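Only one protein chain is missing; all other protein chains are in place.
Just so it is clear, A, B and C label the chains in written order, and each chain counts residues from 1 on its own.
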Amino acid sequence: MSPPKHKACQTTFRIRYAETDNMGLVHHAVYLVWFEEGRSAYIRARGWSYADIEASGYYLVAADLAARYLRATRYDQEVTVMTWIEEVQSRAITFGCEILATSTGELAFSASLKLICVDARRRISRIPAAWKPWLRH
Amino acid sequence: MSPPKHKACQTTFRIRYAETDNMGLVHHAVYLVWFEEGRSAYIRARGWSYADIEASGYYLVAADLAARYLRATRYDQEVTVMTWIEEVQSRAITFGCEILATSTGELAFSASLKLICVDARRRISRIPAAWKPWLRH
Amino acid sequence: MSPPKHKACQTTFRIRYAETDNMGLVHHAVYLVWFEEGRSAYIRARGWSYADIEASGYYLVAADLAARYLRATRYDQEVTVMTWIEEVQSRAITFGCEILATSTGELAFSASLKLICVDARRRISRIPAAWKPWLRH
Partner (left out) sequence: MSPPKHKACQTTFRIRYAETDNMGLVHHAVYLVWFEEGRSAYIRARGWSYADIEASGYYLVAADLAARYLRATRYDQEVTVMTWIEEVQSRAITFGCEILATSTGELAFSASLKLICVDARRRISRIPAAWKPWLRH
């Protein structure tokens, strides 16, 4: 999972209070939401939008996830989400992600998520040819 | 907002870890999720289901909320959600809710939420006559 | 609740996919999270940080909420959160909030939330004199 950083999309935001838990740290499920925002930003940076994809009748659904939590993050910190495409198959796209503490550059989280393309009836589908422009990685 | 307790639907569950925040208490937005579960339970207790309502092409969308937070709650506690109908209008339903710490009966939260009926195109709509059985309160 | 807009703090962000629900709209509890982010931004804009407040042993806990949902919002839209202080009492602060669709300026949500100051043992406390600089509104 070494990130092809020159090909990654980078997005930065502050950690919300609601994202913390009893331990005073960010809850581990929240990193999946940030990774998802990273994918949205990736598609947007290539001139598309995931909203348009859904409007066209296709969806990407989570299938296979591997994730490592390396360092805790806290309320009000800034985090940088790096997102890239690891692999494109006929019916699936695998995204990679690294989340860093913006101020120190320390790695907090890294993950790889394979998403399956489905159509409006939730049947597995080939990736539409129209996606090629934003899939080229 | 004195609850007509004999008409209220009661549902009980444990507080989840993910529902807490940095302060070691349940995050204030979570009570709205519990209230929503209270409404789901209310409709189910009357032999219907909010899932069926949406399947029939109607939705209830939040319009007006008043809420009081009276006592903090914590991970692993049990809470009891009491839900009832306060008022039915031609295009709106107002639900009331009280959330108690199950073990002590102490009131943690009370709220009133007016929901507007909309159709599949999200236009304001009269409440369907078919809902009468579960609306009788 | 007419906002003193010249005194309001303004913050803008895109709606996340995870913030939507079955209805294809933003879930109504999410607006409380955005309002909370508005308060964080308000305090930050005055040179403080809510993280520092908690580190100093004080907390602001939700007590009384009134909210109106005026227009639905959707994934990938930009929203602008306007936040201001409505009232400061000896032990409480009331914040006001308006959330607008950034592109059209249409009002989606307005709310008023009274927060009570508590100390590290969660006892109601006077607002520390040290907060005066960011409370002046």
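In this text, contacts are C-beta pairs under 8 Å (C-beta built on N, C-alpha and C of every residue); 3 or more make two chains touch, one makes a residue touch a chain.
This structure is a prediction, so every number in the text was calculated from the model and none was measured.
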Note that chain B touches the absent chain at residues 13-14, 16-18, 33, 36-37, 40, 49-51, 74-76
Note that chain C touches the absent chain at residues 17-18, 20-22, 24, 27, 29, 75
Even though one chain is not shown, chain A touches it at residues 22-23, 25, 28-30, 32-33, 36, 54, 59, 61-69, 72, 122
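Here is the rule we use: only the chains that are shown with their structure count from here on.
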Cα superposition of chain A onto its copy chain C, rotation angle rounded to the nearest 5 degrees, comes out at 180
By Cα centroid distance, the chain farthest from chain A is B
Comparing which residue numbers chain A and chain B contribute to their contact, where sharing over half means same and under half means different, the two sides are same
Most contacts overall join chains B-C
By C-alpha centres, the chain nearest the middle of everything shown is C
Averaging C-alpha coordinates per chain, one finds the centres of chain A and chain C separated by a number of Å equal to 27
Residue ranges of chain C touching at least 2 other chains are 33, 36
